[in-house]
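A single protein chain has been omitted from the complex, and every remaining protein chain is retained in its original position.
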């Protein structure tokens, strides 16, 4: 039994509230256990320089933690003038994952920025950002379709993410912060609604792992992601 | 009648929810009309260098807007590597206002950081930050008293703030964004529970103003602040 | 009696020397007691992006202190890569105050940059920058009129500024550094030649203040500003 | 057949020259096809703050590309004042991978910095940095043992890395730049000498991938890494 | 005849006013033709890290131009967050030159910072900074002697500097801006009161120069520097 009473293969209670930020084109507040991330999607009419004139769109993500999303206050990154390596790595992961859900040519020359602001951090903020960010982005995209800006939806698949770790030699699904800080292996899996992988990142933090373990963890992740995608499917249809 | 149906001397509906950020020593979500600011207070055991060994404490504030607190996405300040002049001006105002509510010697050598993160911006974010930040700070301070860290409370007064502006030649209390952008004079007033002023800032944005007008605006502000302090008094007693 | 022998409502000896920086379109050295600020005005043919094509001009200010304007050397801001919050707050105040003196549409699409470099700092550098900066700016503007670049002058009013503080419970006009560092309330007033207010900033630094005190301080400031404007009127006519 | 005549499961010719930088405690020049990375290891007597007094050591990596390691000149990162997200992500990966090869407690309170400077970039610079960086680090560590600074070696395992990608639907081992830029899936695998995984990163760049494909790519990577580790074993024994 | 009527080997009129900045330990305003530099010396009780505990002192210089020291406004370096290459090169030259005038061991563990702020720039600002900076520094040092902080003066020699250039194939002493911008060779010479060289920097800007030309320019510089040192000798004796 885990510290919060879950079985090893049991994900945390997840709740996604759409439309919480009325000024954004799309938004969602995702709660995964005690982790809370506010996701918004903004549609802009310009694309990065390397895409100008290509007819193709782009999707990027920004990630930040509110100072008191953590039990001890985390200083803002603006204080030292730049994002940390960890933040830029997370932003790149979210961006890549969301782009895998969209037909960028069909999106046309526009950029969607997905902002993920962590209100409360209890492990799994990057995977929650992907699962919740997808909802914010999808709402913004479906609005473009509804208002006739786009003829057909560029959404290709639902995409969600979850973590799996090896703690005390045992694989556990959806680590909370306390488990994450004791994990020997930390793995993040991003998968889409037809069961195909978008991203796998598995890092040995103390002990290495075997190919067999990797496979077991993948299977565990798949179950968790299916349930997240079910939640997404109730909120956005395309 | 104003765009949202208010009388000239009528403040917006205000709601302060305490304790919304469980990881912080003190917190409050303040909603003033459509403006929403999440305020947290963090108690730290070190003071700035100029106070070390003085036995005296300090209070500072940090202010930021979420990118989609605005109808058009506002880029994060970390992107250009530093806070804007506007942000640092607001942070200094909030810090000064909150320090005026506390006996810093009685607080002892500790620092309270009050973070004000704007979730939704519809005018008056800096005054809402002061009124809500006071609640977050006061909760954190009263906890120090309750847990016996402090013998007596260093809280001296309730402090709240409101804006008044001159729009189309007429003074209006508690401007929303649409009014603020048309205002000829923009004034922020910070006052405490015994009716004394902490800060007055009145800027001509297009037209100048007379001493008489300043007086009328001050009176209007006082009424608004009294009502905000009543709300604070229901949440924190000392 | 004050430390330098002045009465409470007596401003310091002020001297404004126009034309001291021959390479600038306008310039003035203002001395207020021991405070000395070198002000220059530069006329540029481009306006900020938000005004392009609007036919309207703009006025901004930059403020800096020479390292040995102070009794202990103050490090240059370039050393830490950016302006302090205090500096940017002062720059914004000077810019706003000077814009209130000018009809920006009549100025046409050009930008005037007013540089205020403090040679010696003995309190009141921001108010001296406004009073002296107005002269530098007005000289540059009158030259545009004289050379036929502008048909009629965009100058609307004279504008000057002064500080008032409460020290040991007593209001004092035009604080020197020693008084300023002991002041309970620090107030800066910017006013124009028809007695209308441009900016009022009154901050409680230790003790709060009443509306009555605010009124008395305003009256004191008005007397001081009238005398400063008289000095300006001898130097620039329009 | 691939553009350079290799079979799909054939890695590029690899050559590791140890000791090329005589001023460093350890060094190696690794050439993987046309990719060349100069790796040095520096032993320092201080550890990061979070480890002081812990008796434990630390290993970090820095990664940079010479401007003309690429066919079009790449501007130096110092020009824009900070590392890119890509660079810091690579640095973190190299550091994590090398730490997995060392018993940090046995290393004692010292820090090893492994610098990886890319002289020529033709795909796979991050994996080459890991394989070559291991050699530079191991030389530095074995010197500490030889000179009696350490009693027993803290080296636990050989560690090497290689990339696998899916290009035109087909898995290819050890992508060169031209293949990498066309790959639908880009995967980096870090493994140790007993066949256990240190890191797996598999990103969909255009098309997603199945669990079966992931498994096939892992097998391919394993063959390549075994051969790299053989090369390491000829250079460093422990 | 030169544009301002001087002979080729004639330096500009020079005037050095000591003590112009009463808050500094030493100061001097140097005017060389239309070039004006305000120099101050600040004595600090700490030395750079590499000298701590060595018993030896240090001298550094900072150089900056007021925005309107030039006919077209020059933006402040704080705007782009760092000093330009030109500025740091000048600062290093001034620092080196002034250190050559002082016995750093006799100065003891203290640092003198010489600030050179250009009020008006008409060529030769770096050489004027050295000649004027020496006076500011020497005044500060002689004060340390007078007040008994130092038993004997650490001043070794007077040091001054001047420029020589080749314009239209002809050597000219002490170039003004207009000449400097047309010069084929630009040379700065720093020399002390016993005729020994401290620094020679001669750069071909368009055409190269012969050893014979270098010798002639050196002779010309020597005459100019002797006259500058005479002026220094009237102001500071040791």
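As written, the chain order gives the labels A, B, C, D and E, with residue 1 at the start of each chain.
What we mean here is this: a residue touches a chain if its C-beta (ideal position, glycine included) is under 8 Å from a C-beta of that chain, and two chains touch if they have at least 3 such contacts.
Just so you know, these numbers come straight off a predicted model, no measurement behind them.
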item	value
Omitted chain's touching partners, listed by label	D, E
Identified contact with the non-displayed chain, of E:78, E:176 or E:198	E:198
Among D:76, D:170 or D:207, residue touching the chain not depicted	D:76
Residues in subunit E touching the chain absent from view	81-86, 88-89, 91-92, 96, 100, 157, 192, 195-205, 208-211, 214-215, 218
Residue numbers in subunit D that touch the chain omitted from display	21-24, 27, 38, 40, 42, 44, 62, 64, 66-71, 73, 76-78, 81-83, 113, 115, 117, 119-120
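Operating definition for what follows: only the chains that are shown with their structure count from here on.
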item	value
Contact distance in steps, from subunit C to subunit D	3
Contacts common to subunit A and subunit E (chain labels)	none
Cα-superposition angle relating the copies subunit C and subunit A, to nearest 5°	120
Same or different contact residues where subunit C meets its copy subunit B, judged by the half mark	same
Chain pair equivalent in interface to C-E, over half of contacts matched, among B-C, A-D or A-B	A-B
Subunit A-subunit D separation of Cα centroids, rounded to whole Å	28
Intercentroid distance (Cα basis), subunit E paired with subunit B, Å	51
Contacts with 2+ other chains: residues of subunit C	81-83
Category of the chain touch graph - line, ring, star, complete, other	line
Pairwise chain contacts, counting only pairs that touch as defined	A-B, A-D, B-C, C-E
